[in-house]
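Part of the complex only, each chain left as placed.
Note that the chains are named A, B and C in the order they appear, and that numbering of residues resets to 1 at the start of each chain.
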Amino acid sequence: MSAQVVTMGEIMLRLSPPGFKRLVQADSFEATYGGAEANVAVALCNYGLQASFVSKVPDNPVGQSAINHLRRYGVDTQYILRGGDRLGLYFLETGVSMRASQVVYDRVASSFADVNACEFDFDKILDGVSWFHTTGITPALSPKAVALTELALKTAKAKGITTSIDLNYRKKLWSKEKAETVLSTLCRYVDVCMGADPLLGFTIKDSDMTNGNLNLQGFNNMFKCMTDRFGFKCITASLRESYSASDNGWSALVYGKSRMYHTKQYNVRVVDRVGTGDSFTSGLIYGLVTGMPMTDAAEFAVAASALKHTILGDFNHASLAEVNDLMMGNESNRIQR
Amino acid sequence: MSAQVVTMGEIMLRLSPPGFKRLVQADSFEATYGGAEANVAVALCNYGLQASFVSKVPDNPVGQSAINHLRRYGVDTQYILRGGDRLGLYFLETGVSMRASQVVYDRVASSFADVNACEFDFDKILDGVSWFHTTGITPALSPKAVALTELALKTAKAKGITTSIDLNYRKKLWSKEKAETVLSTLCRYVDVCMGADPLLGFTIKDSDMTNGNLNLQGFNNMFKCMTDRFGFKCITASLRESYSASDNGWSALVYGKSRMYHTKQYNVRVVDRVGTGDSFTSGLIYGLVTGMPMTDAAEFAVAASALKHTILGDFNHASLAEVNDLMMGNESNRIQR
Amino acid sequence: MSAQVVTMGEIMLRLSPPGFKRLVQADSFEATYGGAEANVAVALCNYGLQASFVSKVPDNPVGQSAINHLRRYGVDTQYILRGGDRLGLYFLETGVSMRASQVVYDRVASSFADVNACEFDFDKILDGVSWFHTTGITPALSPKAVALTELALKTAKAKGITTSIDLNYRKKLWSKEKAETVLSTLCRYVDVCMGADPLLGFTIKDSDMTNGNLNLQGFNNMFKCMTDRFGFKCITASLRESYSASDNGWSALVYGKSRMYHTKQYNVRVVDRVGTGDSFTSGLIYGLVTGMPMTDAAEFAVAASALKHTILGDFNHASLAEVNDLMMGNESNRIQR
């Protein structure tokens, strides 16, 4: 059966000390796997869609374990290539209260960063697919990865597939200038843009989410400008109020057809913040692929990602039923028995 | 030495993923044992009473481990039979914030559900005993268990022993109708009734604990009706406000001699919610068996169960001194050293 | 793509105390999943074949976890039904030296034991398949399971698919008499028979594998009689010499076209004995499906299963390369770097 959604990017081994230990205290690591686009594929399978993940991992047991982790949660892995030097990885130290979570990336020279666009047959990969998704992390990895991302988006666009990108600016990977140049080119092939990073030359005055000061009009203006320039059908931005590393407010903005919508805000206690943005993205894609109106899709997405904050690992294991329950306002959380 | 309190019911193996992992992420389980009536017996021993637990477990190392777990905390296990097919078990996924705890029961065909009333010599078991306790879960297990529960209560009543039942309706085990029929029969032998489930044909209008709307007059009316019908000497109801799966308000109502009393409310952060109702019950029994007035017993019970929310496992390991301290208002929680 | 091999049976949750702890000492369990036929499917995927597993699991996170565990290792799970009461499980205590491993089964009332043959569409499931495999454990589970096994084997036979059964007598599941009756019927549809249990009315005199006394002529006679009666194309028997629970001798006999062959014997140190028979079976099926002569297939199978003894869990994670290396006599075990 064809996948309904295809995502493409790097998958990494994630190593985190147990509990609240700091990295310098660690004598063991919990091992899981994740990456922005892989996280989206897993969540979509979890909701019952068919999703395929496109990537490259080394031909050794570590690369195999990354594939196995995706298969475990139902992702189609037939288009993951094997070869190259290594699986990128990252160390995650979980924060609490006023101590922030800390990420140490170790992704240089990874198999995926070194892949050539021609190694993939996108005509076949994207055959019969409804949606293609990637993020701004992928082109940030290497010049080869820029070419790869462009080829994938271009092919998808040509086939009439809905395309999306989560801008996801990572300052440790590339400069703002470089990012702006590359992403501006890529966005020409994009229908849905996640992320209101002022990457594409737009900024919002006087908005400091951390303190709860939110310039909604500024967001609206920015979304309008972005739409004018790139022709996006939909733009989203998740909004986090960090009361502490443990307690956050969480909501989102969506913009489409010249209208902006602000979802319900949830107060979340954070078990694991990594992948929460991706869980919003997968919720939105699920909603739109299954025909929800944009505002419903946004409420589904924000409820899904609110739940993700309570789940360990990069992946969102919240079920469709749980997301729907929360969305319907059922937060009483009594044990069902 | 004779037990002062005897409780009877099923004990199950409890399997829970470590930390906040979901069941689908689990590669190992923490193993402990529990069950509504067993939990009461352990807490009473913990406070210094002699308690005996009546049940049946399979004659294999898993059944033996359940017995050992009770012995470890001082419960008399001489009246636990060995035989039958299996020990019931349940999987527990611990919730946090807006993700509710989840319980997957796997208790069909258990040794206890298949026990015949005649396998126990209640005359001997209840000899010299002050209090007999069971719950509405026990008769819900099987028709044989209904007969067993009735025999035990009837024998206790005949011997002048104080009897109590925690209604504890479990919709996965039986229908409301069936429960109402059976429990109405059993309540004829009961002195103290825990639980204000509208099981016995009574309801309260406009009371939604979850949102903090509490119709106290409605409770009072219901308690009065229940007393009129069954002749209970005491009725209790624990009240939980679920701010989230992690933070709850916790208090209780007790009713006796035509008067209702509402205890102090505690704000609790939830480490483990399973067994908190049982910890209220054991606190109340402890108070009444040791001669406290009903209102004091209720305050002891609610303080005990507030502490239980912070303790892992089904059992309440809060000590007598800790409960008394909390009851006396000492919540400052400085380390004693 | 069609599966090349389909296996059918029960998959169970396996709970084992960490390290060498006994069950009565356990405060946690390692959780994995396995079952005779599932183990075969996983190993075949591991060697690069397409394998599908047919079963039924409950529609809850425990059933889902069993499916996920199979998917992780590449098994096609589309024909696993969801429903029924529970996932069977077993407790495993790992033996060492003179203390034997101990298994406590808890599989009554499982979803699979209660499945009706008509719930599966074998015409579709077996379409384009080369080999169908099940074991004697499956019909032992329930009368429904007998009907299911017969239907599956009959359909496979009718489609010209090679069929195999591992006799795998489990005395805790049924009597010898019952087993003989049922298996004699089923064997009419079987091409390859694993196991020389004297189940089908044949016995070998003076052969005590434990002490290393092996009556090879007796085996040969028995294999001949079995072939005469059932028309098997191939029969196998694995041979274990138990020096202790930790050290075993391991070899196998295969019989086909009127000739018996005794493989090389390996001295194995046992890390995990469960599933070693299944690893022999999967090795043999792999060999025969990929066109090896019977004797080569047997050597592959015995090398594969020798390696399995060193691997934790029911599944054989030895790679094709590792099996081939061992088969070629490379046992020096230096670290490759």
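In the analysis below, a contact is a pair of C-beta atoms (placed from the backbone, for glycine too) under 8 Å apart; a residue touches a chain by one contact, two chains touch by 3 or more.
Computed from a prediction, not measured in an experiment: that's the story for all the values here.
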| item | value |
| --- | --- |
| Homomeric assembly size (copies in this file), of which only 3 appear in place | 6 |
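Just so it is clear, only the chains that are shown with their structure count from here on.
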| item | value |
| --- | --- |
| Classification of the subunit A:subunit C interface as same or different, half of numbers criterion | same |
| Rounded Å distance between subunit A and subunit B, as computed from the means of their C-alpha atoms | 45 |
| Multi-partner residues of subunit C (each touching 2 or more other chains) | 68 |
| Complex contact set, residues of subunit A against subunit B | 19, 266-269, 271, 306-307, 309-313, 317-318, 322, 326, 331-337 |
| Subunit C - residues contacting subunit A, complex | 68-69, 71-74 |
| Complex contact set, residues of subunit B against subunit A | 19-22, 24-25, 95-103, 105, 170-172, 210, 240, 242, 244-246, 273-274 |
